[in-house]
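Have a look at this one before I ask anything.
Every protein chain but one is kept in place in this view of the complex.
All chains are identified by letter, namely A, B and C, in their written order; residue positions are counted from 1 within each chain.
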Amino acid sequence: ERIRDYGIEIGVIPTGTQNAITDVSGVKVGHTTLVKGDSIRTGVTAILPHGGNIFQQKVPAAVFVGNGFGKLAGSTQVNELGNIETPIILTNTLSVATAMDAVIKYTLRQKGNENVRSVNAVVGETNDGYLNDIRGQHVKTRDVLSAINNATENNAQEGNIGAGTGTVCFGYKGGIGTSSRKLPGSLGGYTVGVLVQANFGGVLQIAGINVGKELSRFAFSDQLLNNVDGSCMIVVATDAPLDHRNLDRLAKRAFMGLAKTGGIASNGSGDYIIAFSTAKETQIAYKTTHLLKQEVVANDYMSPLFMAAIEATEEAILNALFTAKATTGKNNRKIEALPVSKVLDILKEHRIIKKK
Amino acid sequence: ERIRDYGIEIGVIPTGTQNAITDVSGVKVGHTTLVKGDSIRTGVTAILPHGGNIFQQKVPAAVFVGNGFGKLAGSTQVNELGNIETPIILTNTLSVATAMDAVIKYTLRQKGNENVRSVNAVVGETNDGYLNDIRGQHVKTRDVLSAINNATENNAQEGNIGAGTGTVCFGYKGGIGTSSRKLPGSLGGYTVGVLVQANFGGVLQIAGINVGKELSRFAFSDQLLNNVDGSCMIVVATDAPLDHRNLDRLAKRAFMGLAKTGGIASNGSGDYIIAFSTAKETQIAYKTTHLLKQEVVANDYMSPLFMAAIEATEEAILNALFTAKATTGKNNRKIEALPVSKVLDILKEHRIIKKK
Amino acid sequence: ERIRDYGIEIGVIPTGTQNAITDVSGVKVGHTTLVKGDSIRTGVTAILPHGGNIFQQKVPAAVFVGNGFGKLAGSTQVNELGNIETPIILTNTLSVATAMDAVIKYTLRQKGNENVRSVNAVVGETNDGYLNDIRGQHVKTRDVLSAINNATENNAQEGNIGAGTGTVCFGYKGGIGTSSRKLPGSLGGYTVGVLVQANFGGVLQIAGINVGKELSRFAFSDQLLNNVDGSCMIVVATDAPLDHRNLDRLAKRAFMGLAKTGGIASNGSGDYIIAFSTAKETQIAYKTTHLLKQEVVANDYMSPLFMAAIEATEEAILNALFTAKATTGKNNRKIEALPVSKVLDILKEHRIIKKK
Partner (left out) sequence: ERIRDYGIEIGVIPTGTQNAITDVSGVKVGHTTLVKGDSIRTGVTAILPHGGNIFQQKVPAAVFVGNGFGKLAGSTQVNELGNIETPIILTNTLSVATAMDAVIKYTLRQKGNENVRSVNAVVGETNDGYLNDIRGQHVKTRDVLSAINNATENNAQEGNIGAGTGTVCFGYKGGIGTSSRKLPGSLGGYTVGVLVQANFGGVLQIAGINVGKELSRFAFSDQLLNNVDGSCMIVVATDAPLDHRNLDRLAKRAFMGLAKTGGIASNGSGDYIIAFSTAKETQIAYKTTHLLKQEVVANDYMSPLFMAAIEATEEAILNALFTAKATTGKNNRKIEALPVSKVLDILKEHRIIKKK
């Protein structure tokens, strides 16, 4: 069950229908989950800005670096040209190259791309090496292609799936989480959807309550045990027609959402936010005309979108924690799931949960 | 009274003695408060990295731009050279030029600076134009010099003072706030101190509790009334020996602290963080030798400092709200103080306040 | 006489009619030159993106920092919001505050701006303290207003004028210089105009010829005398409809033009480029609608504009050198003009000058 199923509301803006990144029309998500033997606990998650040939119809985009201890591929071209031209892939740290290569192959082989000689693959990662035999590099090209090819518009799966299979978050099992916000018509009526690969630490806060502290389980609480490092990859999609500059600003707000869960963007964390717009009128053809006609949201109307990105990111991370299951992996290491029952008790004690 | 006086703890790290930026040894703070007639509600706050000639003994520094709708002076040189060479001044938006000029005059006149021909004044601002006759530009050179000259090492004043005299925060009276954290010896034993000029909006959260929502007073809750813009200037001081790069990272974490109070860094917000180190061994003489000997904190030991900056920023903002008083200003506009009694009731209801 | 008057061509793209920034339709330039007594050698240069109320009709803009040892005001807001809302002012280092304040006053007083409470003044500077009594801060508010009010669309004055009155460049008298390029219709037909305040050092190259070396006058050639510091402010205007992102890229190319004159962006140099578009359809009203309709040049068509910016910057700097006159200033210091006759001999020897 997701956090909202327990009557816990994050923020003040209504969610989209699925409360998922796929509420942003056209966005597709696919996962490949690799759980084999004692020590393979990893996978691939693919996010497609739209269902067509992305290289031929690029989308405006931006990458914001929260903390750059990470191996994200493709960020400099995204920020220079202001667009993304491939599916976005998330996987583990030592499989970024495999995923890049798979995205290149996928793009080269697409119909219409027969003469393409340059592909900017966007691949993010977090390090699942505590549970997963990451040095074994078990993600293969076919796993990446599979995640892309299986992507659908109504995939709101969360937890131990895809790139979240082996992740750890605030000392508990992390994973994939997603959420969305839909602004009222008076504020533009846009949808903002977020998907996270949650694998980081700090002092867990749920709906503001300092659960990490109450559970006595947080960064630096125990000098011997603390491990705040990890990473959080955040993908933000919106149907609002935004240019690169305002997508960069939107991405930065997702970083604020991470902060609200108690994340601290520790030294060893790779916290990156990739934001893109799916608005048809802002798509950029591979072979453009001299002038691009655009209709983009003006600066003065950005704040509600900012708030939506903050809220959806916070909730996506919490969803990852609530849905992930206890996992045993490499060297028989075990990571517990968030103790939901205890957490609910804490939230009840704090009158965060209203219904019952 | 400050938030901690009510038994509310923010975060998990202990505070410094004063729970103020001046806990960082050598840092001095001074204020000039301008309250005159019906419509002058403004002022100046000065933060001095040390008590000596700052131009002759510069300190390592960095500026992080959270949201750049603001007129901060001096950021490009701070980030290019990695240091600050003047007192840091906070004031109102239309008085930045006056403050710059005052800092230049102050520096030119200092003993030892007789031949100085270039001064990089660092001046931040927020817009107090709702309560203050900002177009009247009532801050004068003498007011800035007074704030510098009156600065002391044990000034932990907060609320309607100095540059916080006319500010508004989450729809309530904002102002100056400060807080600090002292790491245990095992994590370096360093102090991180923060001072804020709080003048922004969003959905107020206090110790995580969504007070703004419970008071039905938050951004976009009322289409006619919402005003989330404003700004937040944040100054972060530490005695940890940090170079520019790690100060930049530290500054970015203060932005995360702002997020935890419910700030959204709205489009019209000027959210800047200025971070500096007071460690003697990292000071840079005006006339340096060819090589600078430094001993700086390694990346791997930065995370506790990051957490300290997040916590101290959150608490500094809340202190500003708790200490600021209701103010009537320009055009007879009135901004109420945070309704502390109601807020405490909410926090009690949520079992955030333990003692009592 | 300007460099082209001697038959020297820089680059391969034709110039505009005036070979000046004012070839970009609507751009106005004005100067206030302050030469008084023995030691006042300074001034103000104003560049207006258009002749209307700039605050009410902002223009897309970007600031690129070549080397940030400088006090440029306004850059963070320009880059956050992507626009400029005031005249651009150039002056000396210690007069930036005065110029900011003058721009604020100018803007507050403009018809239609009666309720404006926030103004982002863009003010650049270089340090003329060798010839000018810079510590005396002789630029006054009226001097700045005068430069703005006297600005015209056909002002191509150069050399010892305005903000270039006291500048030094490659050890010779520097000053204001300007140039432009007009692309052929097949490449868009756009005009790119550049104005520089040249006050920097390195090894002077004219039309590629290493004149500094041949004259034995260059940075580090004499350990006792070398002074490569200074600064170069570069303003780039274009009628091409560009958004912030592509203006930022255009600005970066102007920095490449500086390199071609032998500039090295020394440690003490404040090399900033401010680029803006005058295209009507990209202007941003103070009170915008929710969506902005734009028609902007696509990435794939930017390269000719890049080349134009490089060429015009190189030529503008050389024009500053060719037109500036020898000047005696503070402490009876004298800076010679570029020895044009010797330079022409060198260029003839190298067969750079073709006509005769």
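The rule we apply is simple: a residue touches a chain if its C-beta (ideal position, glycine included) is under 8 Å from a C-beta of that chain, and two chains touch if they have at least 3 such contacts.
This structure is a prediction, so every number in the text was calculated from the model and none was measured.
Engineer: Among the chains present, which touch the one that was left out?
Structural biologist: Its contacts among the visible chains are A, B, C.
Engineer: Of the residues C:I54, C:A265 or C:I284, I need the one that contacts the missing chain.
Structural biologist: The single option touching the absent chain is C:A265.
Engineer: Just one of C:K71, C:K105 or C:R253 touches the chain that is missing; which is it?
Structural biologist: Final answer for the missing-chain contact: C:R253.
Engineer: I'm checking contacts with the chain that's been left out. Which of A:I13, A:V27, A:L90 or A:V119 qualifies?
Structural biologist: With A:I13, A:V27, A:L90 or A:V119 as choices, the missing chain is touched by A:V119.
Engineer: Write down which of C:Q56, C:T107 or C:Q205 is the residue touching the left-out chain.
Structural biologist: Residue touching the chain left out of view: C:Q205.
Engineer: Which candidate, A:T32, A:T91, A:N127 or A:S277, sits in contact with the chain we can't see?
Structural biologist: From the options A:T32, A:T91, A:N127 or A:S277, the contact with the absent chain belongs to A:N127.
Engineer: If I consider the whole complex, including the chain that's not displayed, which of A:T93, A:N246 or A:T278 touches that chain?
Structural biologist: A:T93
Engineer: Which parts of chain B face the unshown chain closely enough to count as touching?
Structural biologist: On the chain B side, contact with the omitted chain comes from 80-82, 188, 241, 243-245, 249, 284, 287-301.
Engineer: For chain C, enumerate the residues touching the unshown chain of the complex.
Structural biologist: Answer for chain C: residues 11-12, 66-67, 186-187, 202-203, 205, 207-210, 213, 218-221, 223, 228-229, 249, 252-253, 255-260, 263-268, 299-304, 306-307, 310, 349-352 touch the chain left out.
Engineer: Touching the hidden chain in the full complex, which residues of chain A are there? Just list them.
Structural biologist: Missing-chain contacts on chain A: residues 65, 67-77, 79-81, 93-94, 96-98, 100-101, 104, 108, 116-121, 127, 129, 134-135, 137, 270, 272.
We adopt the following convention: only the chains that are shown with their structure count from here on.
Engineer: How big is the gap, in whole Å, between where the Cα atoms of chain A centre and where those of chain C centre?
Structural biologist: 44
Engineer: What is the distance in Å between the mean C-alpha positions of chain B and chain C?
Structural biologist: Measuring from centre to centre gives 35 Å for this pair.
Engineer: Going through chain B residue by residue, note those that touch at least 2 other chains and give them in order.
Structural biologist: Answer for chain B, listing residues that touch two or more other chains: 67.
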